[in-house]
Structures are given as C-alpha cells and as structure tokens.
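Note that this is a trimmed complex: some chains were dropped, and none of the rest were shifted.
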C-alpha cells in the first residue's frame, strides 16, 4: 500500500507509523518529495487500509494489491474456458444462452427449448425461483419448474442454467441444473456464494446493480475460494441517474474485465434494457465490445408471459438475432459455439 | 395507471388496448388533448406496466398506485412505534443504539455494553455473522458471538440487535436476539426477508446501496407481508459517483420516507461515512433531519478492532455524542428515549 | 399532466384544484378508482409541475407532454440528415470524424488530416480552445489553432469541427469552422447554446456527464429554438459509481434517442474510455448499437501529445478501426459515408 503523509507530520508519528507497519509484516520505504512524503509499504495485505488511514500524520492510503487473486489475470494468463456439458464458454467462441424468464409450464419450456435450439442457442435458461421486488408477484414454480426445465434440456440436448436464491435450495437444485445462476441482487449474498461455490459446479455470476468491477471480481473470488473454478461473469446493466432505460448496460466493463481477469464474460441484454426492441441492438453491441456470449430471454408467447414478457423476444426475433450474430462473428474474428 | 398513446395511434389499436385493459379488470377513461391522448386506467394492479408499454400505439405507461400497501402512510396515518423489550423506537423519541461492529470476545462486548449504557444508549448492537466483501477477511464469531452479545445485553439491561445473513440462521438466532438486522447488501435477498418476516420479530432494515426509496419500502413490505409489524428503517448511505466519502449519506430520504410511510427511520452514520471523525457531524445532521434514532459503532479499543475499527468511536467520543444529541433534542422538540 | 390526489382529499380542495387548472387553460377529467383518484389535465404546458404538486390534496404530478418539440420524433417522422459541406451525417450512413484532441502545430494537424483522410475519415476534428479541469493545464492555441485546422481541412478536403467554449468566440470561430462542437461540460451552458444556435450552423452536441436523455434533447431544443436545424448528438459516456473506467459509455441511450428524436447520434469512444486500448471495442460496439458515426481522437505521435495522448489512437490503429467498421457495415445493413 502507499501511504501519503501529512506535510507537517511529526518525526515521532512517522517512526510510530513505520513500526506499526513493520510489526504487521510490511517492508517500508520512504520517498521524500518537495510537496509530499510517502511511505511505500509492501507486505501481507492483512491490514484494513482505513486502520492505517486513521493513524496520526497519515493523509491518505492507497491500496495497490488487488484484493482478488484466483480471479485475476496475474494468476492465470490464458483465458478460462468454462465447460457445461459439451458447451464451452470463453476462448474466442460466442455462446448463445436463451429461454424464458420463468418456467411456466411443461409445454412452454419444451416449446421454447425446441425453438431456441433450432435457432442456434447452445444452452437453455429458465427461472424456477424468482426474486421479485414485490411480495405480491408470481414467485416461480419452484422445484416443479426445475423438473420441466431439466426435461426440456434433455429433450433437446441443451445444458440448463437456473437462478438460485437461497443456500437452502442447493441440494434440491443440484439434481436438475448444469449451471447455477447468481442474480444481480444476490451478488453480495455471501452465504449463497459460499454454498454455491462449495458444489464445484459452473456458475453464472451476474453483476450487481451497483457493483464496481472490483466487487464483481471479489464475488467471483468468493465462489472460487470455496471450490468452483468455473465462473462465467454476466454484465446486465448498472443503476445510474438515467431513468429512460431500466438500467445502463455498461459495455465498457467488458474490455476492462477481460484485462483484469481470465474469466469469460457474457452480456444479458434483456434485463439490461427491459424492453424487447432494445434487446437486439444491445446484443449486437455486447458481442462487438468483446463479450463471450449472450443470455437472452425468449418466450413462445410473450404477451401472456407470467414475468418479464415485455423484454422477451418472440421466437422469430431470436432467430433473426442469432443470424445477425452469426454474420457478425467473422468481422470480429470469432466463431459461434 | 396512466397510458400515454402515440399521437397517430390507429383506432383499431386503441380499441384493442381498451379491451385488453378491461379484460384484466381495469376501468378505462380517455382524455383527448391537443398534443396527446391518454388513457386513465384504474383497477386491480395485476399487470406489469411494461406489458402494457409494448402494446401497439402505446408511448409510455405511468404507474400511479404505490406498490407497497402495509408500509404506506395511506394505510396507517399515525406513526408506528416499534417496541423491543422496554425500548420504543418512533413517535418523537430519539433512540441511541450502539456497540461494536463485531462481537470479538466476551470481555470486549461486556465492556462496550457497560460503556454505551452509561453514556445513554438504550440498545446494544454487535455482529456475529459478518458479510465481508473479501472471503479472506474475518467472518465473525458466529453463534459464540451471539451468546456473548445476549449475556452483555442481559447484564446491562439492553435489548440486542444483530445482523442475520442466511435463512438457515433464523432458528439459531431467535434464541439470542431481540431484533434482527437486515444488512444493506441483503435488502433484496427476498428469501431472507421472507424467513425473517415469518418470525414476527422486530427488524432493523438497512437501505441497500443502490436502493430507491420505493424499493426500500417494498423490502419492508416483504417483511410485513410475511408476518412482522415491527420494522425500523435505517438510512446508511447510498452509492454515488463521489469517491472521497465511502457512501453518500442520503439524509433527504428521511423527510420523504416519513411522509410516505408510518415506519420509524434511524440513521447509521458509522457505515455511511466509514471514518470516525465524520460520524459525529453526520449523527447530528441525521437527527436534525428528522431521524428517530441512531445506530453508532463504538469499540473500547478501536485500534485493535477486528473489523471497521476506523469508523468506530472511542467510548469518550460516544459519550460526547450522546450529550450533544441530548442538547439537540429540545431544539427539535423531541426527547431522548 | 396527470395529478394523483390524496385518498382523503377534501371536496373543497378538489374543486379549488380543478378551478386552478382550468384558469391556466387546462381541460380536466377525473378518474375515480378504488384506491386512488386522478385528474387528467391536458392543456398548454405553462405550469411548472411542482407548482401543482404543492396544492392541497395533491399527492404527485406526472408530466406527460415531452418538454422538447423541435427535436422530437413526433414533429418529424423521418431521420434528419445533417450536411456539413459535402458530408452527410444520419440516414443510414456511418460517418468517421477523426483528429487530435488539440491542434498543437501546423505540422501536427496537417499530418493528422492526411492520415485520417487516407484511412477513411470524412471530417477533421481539433481543439483550439480547451476546457481543462485544471487552470494550470495547456489551454489550447486559440485562434492560431483554428487557422491551422482550417488550412488542414482545406488541404485534404475535410470539413472541420472544433469546440466552442464561450459566446465571445462565436464571431471569431465562424470564419474557421464548418461545425461547432458543444462539449459535455457546457451542455447546459444555455448562453452558449443560444449564441451558437443563432448562427444557424451545424452543431455537434455532446451529452453532459450527468445529463438524462431528456435534458440532452432539451439542450438540442435550445439550439433549434434559436436558429439551427442541424444538430448531431454525441454520446460520450456518463458519470456513474464505477471508477475503473473514466466514464460509462451509455450505449443503451442510442436506440432510445433514435426513437424519441429525428436527430442523428454519433459516439465518441475516446473520451468515453480515456484509454486507447478500449477505444476500438467501444467504437465497434457503438456502431453496432445503431450510432450514425464515430468521433475518434487520432494523433501522429500520441506519446508527445499536449493533451489526451493516452486516449489518442496511433495512425495505424485508426486505419485498422476504419477497416473494421467498413467490414461491420454490411452486417448492419448500413454503409460508410
């Protein structure tokens, strides 16, 4: 860490600070400038930087080590490719994950699975436990929904992903899903991260609404520190002052994350925009920005969907999107999974 | 809801829309202006507004019913006073809740309890399960910490509040705490809200880092819809573009919330600012803005705290703060609990 | 406007409110629901909605007319194509504008002009008056810079655009530029908007760092109401809580703006990201999201640039970008200007 001292720090405070740091295992070097003096302290990263910041004579402390290790590009130079059954995410391919917001019935998910597979999707999504902002909204079919999802995935050869909302559901869901999804509102539900990480299963980790990139990678670190190597990050829009769009899809996070981390990153243009007509341009933009795939909501009959109908594509819209992405791939020197 | 139609909407689309709304139980009135035509639709609030928004000829839809009911001032005109043992929060009194970030040992929590009680606190706080952004940080003493907290509360006649981070901990914690705390990062952990709401116990509900006031009240609605009447809201700062402060304490939320809801609101200046020296002015400001109390971190030896030492007050600082709040009360025509 | 009344509004207050609105020329219709009563008021938009909001018995007021007219899609259904000399922006073409952050010397701008024209740019940018956050930073060459810019544009057949920072510079700049640029920090400098609008010249209007889409269009309205028809909007990133990127490029604004307004929109990936290596992916993403062009900073020798060197592309990088955009156009059914 770098410690900027007050211009007029007492010599006593300075040596007390040096001892304090050395006692915690840091090596300290002093740099005296015309306007400021700084301590460079390298060591075991055991101190909360704010604890150093409140020491007498200290003006500001700047951390320099990244708090995440397992998720970092330093640890692993080459891109991680996450395998979910026969599907691989990362490493230059573009993977399309599609399906309804919620599993609503056996028929609905079977029909969707067939449609999206035919159009080019390689994985099937569908919510069974739905985190809804209102306690009065449809909360999902629960384990019945998982059963239908599994059946549809098996019928059409698509691995399935579904959101988990409580550590208590881990065992139940393990029997049905190929990949767990952690939703944006649970990105810092650390007990959930621990429980899901311990399964060793692949995880799709959505970025929280107000999560800085570093916090997102720290959530991935939680999963990895508890036992999973296979984490796919998913950008789905952040909360800003703009009110016309539901969220602001932060595509500039993609090149940044790909530099900081070896993990693959996909984009969810459906939740990001909340409105069907904006899903298509933002899907194209996401892949152009460097994403390793897309997760898109598709419903056979969006007008009667039980949740998120407005942002669900009609089947023929998804077919068009898949064709457009296919045409885009060679321009970006990438290929469809 | 109010539906703004496109200027050049086809008559067919208009009557289709009217039927669609009526089929869902809405009464519809049309208002024709020079520049725009609107439909006013009042009814059972069963439609997602976005589903109306994607109908042909619709420009924009504006919800008018509040999505929360039990938490709203409309339902209950008089202020709710939440009782936790002999302590009452709300209704004109100012309640001081104090204690360390984490329970670290029996001695530490006993000493803190004595100190804060002598200074004027009426409740004791202390974390046993700590949600930490890094998997490598101290995660709390768990149920051992709860035991010490209970003991300290009993020894000094202070009801105790502690944060719950997983539905799996409900039973265990019920034996030890007088009030559950839901932390900012779990404000939309709906499974946790359901589980805690079902206990019927008093709950301290922190505002999420990026939660709009309406979402905060919806989280309270979750608790209330599942069985608790006793919810105390806690403003603790929101995430903004400002980087100099850890969070931006949004005190303007206080008069707004008190108008929209009958629930009491307190302020946590410790987490809001993250730095001890700013806790005092923001505590004073919070009470001046109309808060019903404060939750403040106090540690007998902040320099050796295992978490959040930098924002913990020294005991003598808390004594001074309590005296200042006492002097402030008559100016605001309020009194200390 | 739609006025949501308090549930228990007095009849007196209701009729007073009705009269108040009618006195201001509004037609009022009442809609009585089970939970709420609303007034729909259509009329001349002369009242500040907050003035209605403070009337007794009013709970909330929702504006329904858009505050901008000239910039709106309602006024003009077809896309505006802005002509700057022989260059056209809008209407399906992709226009590349390129050049250095600042004009630094005659040689520098001549060399840049030649380079970017050869690579495919159709307009030349270059700052002469630089708005810098520090009073101690290089402030631009002023009118000398404009002269060099003009000369370079003429030499290579490229219309030129340069930022204006004060109404006092209008006359001076008129002799040199083909298009005025209004910078992000001046988007709500209304005196500047008036002065520039009165010239009738084409204007490139950058989005302010914290401007909502509606405010951005209102700034365009200012320009148009004072005499200019030719406004090109430019998305350049907004300020959010994220600190890893300089700004968050809000590409979801593009489909939204194109729906609300007939004006063309381009993207400035250089200022949005602030770092060269992120310019390329965000440029591709911007065009994929539907932008009508790009404005990119290019410098013959970025390592010695007097401002913004870190975000300026090397000439060969711009050549590659132009080729990639060219390859992208057919996928999007668009063509290069």
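Labels for the chains are A, B and C, by order of writing; each one numbers its residues from 1.
Definition applied: contacts are C-beta pairs under 8 Å (C-beta built on N, C-alpha and C of every residue); 3 or more make two chains touch, one makes a residue touch a chain.
Quick caveat: nothing in here was measured; it's all calculated off a predicted structure.
Each chain in view is the same protein; 3 are placed here, and the whole complex, as held in this structure file, contains 4 copies.
Note that only the chains that are shown with their structure count from here on.
Centroids of chain A and chain B (each the mean of its C-alpha atoms) stand 26 Å apart. Remark: chain A and chain C have CA centroids separated by 31 Å (rounded to whole angstrom). Averaged C-alpha coordinates put the centre of chain B at 38 Å from the centre of chain C.
Chain contacts: chain C has residues 210, 240-241, 243 touching two or more partner chains.
Partner chain C is touched in their complex by these residues of chain B: 2, 4, 7, 27, 29, 31-36, 38, 40, 42-43, 60, 62, 64-65, 74, 210, 239-241, 243.
Residue ranges on chain B touching chain A, taken from their complex, read 48, 50-51, 53-54, 67, 131-136, 165-168, 185-186, 188-192, 194, 209-210, 215, 218, 221-222, 225-226, 239, 274-276, 302-303, 307-311.
Partner chain C is touched in their complex by these residues of chain A: 210, 212-214, 237-238, 240-245, 247-256, 259, 272-273, 277-278, 281-282, 284-290, 324, 327-328, 331-332.
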